[in-house]
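Apart from one protein chain that is not included, each protein chain of the complex appears where it belongs.
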């Protein structure tokens, strides 16, 4: 049997990812603030730890999939942390979408305990996580990445290596999300223009879907004005856009389209759309044109 | 042998399109202001007309692929025009990317002569035209579209029908170009952010290319800062963006991303980049960040 | 008694301007499409002409204050026009806010008749026109401007000379309107931020009014959400913003703030606010934030 891993954070992404690690033959010690979420995994053989520190075995590997930068830092830096328990030779594989600066700060922190940090944010919605079809950005020390690779292969369809800077994987992941958010804005404006000109929106969606499958799902949601259930909640999308603009500001990179997207998402929040799918930001373009 | 068609406008799109019609067995009477461009087609059996009007046979079909709205209107509305020569039962298939308003105006004009107008703008670069792989937006009267269909099939891989409004196909084509221009801007900003953060740009391009093949070519050009030879000249791209904003203004549709893209392209023009590929507009994002 | 002038266009700006010319002792031959608007001026001694051409005396001066570029061109270029009637030595003083290109085109046209064109657009609302407090931008041939000067002094408080290019006065006037529109957008966003933070909007208006009197009136309208009666109708403001962006495009000048203002005004139009004061464009900022 393969190595036993620690896993912290069993939300709607973490839970299916952990499940795929079990399926691939890894042992698993899991922790989640709300323990009920661990039940299915435990039924399949995972061990439930009583604290986040307890998931770690000396010199082992811990994966985290937490909500945001603050939650991750809190878990890493508390008095007795899983990082300390891992100790020399340990590896922390961080799956969350967070700021590159946070990764760099944590890597430094981990070094004090002899632990290596691998930035490993993932692309994909819960369905893709369940199907082990995630795309994974990966960066950090070569040795640690080598240990991470079999795990990443067990949960994703492709791993992209971005070198030794632990923040690089985060930058790339944020860039990817930015490109998708920009596509949503573009589709929102295009579909509004089509509608205002009496063009059949469904035909337009079919055509745009041929241009790029990435566009199809979003274009369909926007054209049908149907944003529930949310694949990715708008308020979480705004969190990522904020991380993008933060990374942009820190690296002195003006991103006017980033700003436009930010203001559009913020407006959607102001209008109470935080729990809709993030493509609901496109409603704003229709409203600006006097529709809806 | 199939019907003999008229074809006006043998530029780098029109010439390969006309070639595919020949290959499909249609007869062809062609006209181009610069007659030398017709040589290859004539060698393959096309007949060279001495005026644009002369390409038309009574009740027949004429295709046009001209540079812009003005050139098209000029050819359609001159004293003795191909439209008059077509006369009752004739069909004009208009392949250029033009304003929906121009199509609507011409359709009305053509009606006086008993000629039907089919809006039929195409997606694709010269290579796609040569390979008969264009995507074709099509709108107009059902009967005329029916006659256009075999021709459209001979030059494209897919035809999308947008109903009876002759302007609808133009709106859709413009929307498509707008979405692509927006993707270029997004990629420009994302690649700049990656570069300012020390991320390997080539790895980023590989990843983004997996997200959508549409992105790959543009991302590669931007990352390598290589915009020649131009697949689609920047100044022509700006012409299309202007058509988009014109259609937006006429239909009271605010398009902030359209405006952003417009200003970016206009700046590229001000910097003398009119003859580079239109993805060269992305240089602006790098310059804003103090790069290049 | 001073010279007798021709005056075409007695709208809510033209009528009080013409009145001030009468008051200054000039004779006046007036024309307006709706003749009833001339009644008050006729009662004060003006002569009513039956056609726009009839206002002109050979070698004399004609002032025009028409709605837009098209109306002006139509009046100047009709079969028998006031320009032809003016003939050699005549001067046309054009008060409307129009495109610089239109002025340049008309100046060329007028030259064929020996008539000089003076670009002379004005700043100020109807009250300022009535009080002869307009600011006047002026450009054209030195000799013609010299003849225009006493008239400009009779209707305004200050004349700014922008040299010989007849379009320069128009560019400057458009720049001025652009700066004011930008101030409205800035005030709209600032007042929304204040309101969302619970700040007393009236106190804010008092403070901002101290920073610049130009801001006071607009800030007050926005803070009180009161946009009627319209000092300057929103739809006319949008017309001017369109002229700005047209001049910007023709001179390859990206104006991102110009674009932002354009989209904001266009959205106001889409929401049916065309007849409110143009500061009503600021409602958009409040709506974006979930207010109103």
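In this document, chain identifiers A, B and C correspond to the written order of the chains, with residue numbering beginning at 1 in each.
Just so we're on the same page, a residue touches a chain if its C-beta (ideal position, glycine included) is under 8 Å from a C-beta of that chain, and two chains touch if they have at least 3 such contacts.
What you see is a predicted model, and the numbers here were worked out from it, not measured in a lab.
Although one chain is not drawn, the whole complex shows that of C:28, C:144 or C:255 it is C:255 that touches it. Checked against the hidden chain, the listed residues C:69, C:240 or C:288 yield one contact partner: C:288.
Residue C:182 is the one among C:4, C:35 or C:182 that touches the chain not shown.
Touch with the chain omitted from the figure is made, among C:215, C:265 or C:278, by C:215. Within the complete assembly, residues 256, 263, 267, 270-272, 284, 287-290 of chain B touch the chain that is not shown. Although one chain is not displayed, its contacts with chain A can still be listed: residues 242, 248-249, 252-256, 259-260, 262-264, 266-267, 269-270. Think of the hidden chain as still there; on chain C it touches residues 100, 123, 135, 137, 158, 160-163, 165, 167-168, 171-172, 174-176, 178-180, 182-183, 185-187, 189-194, 196-200, 203-204, 206-208, 210-215, 244, 247-248, 251-258, 260, 285, 288-290.
The definition used in the following text is that only the chains that are shown with their structure count from here on.
Averaged C-alpha coordinates give centres for chain A and chain C that are 54 Å from one another. Mean C-alpha position of chain A lies 38 Å from that of chain B.
Within chain C, contacts with two or more other chains are made by residues 256, 263, 267, 270.
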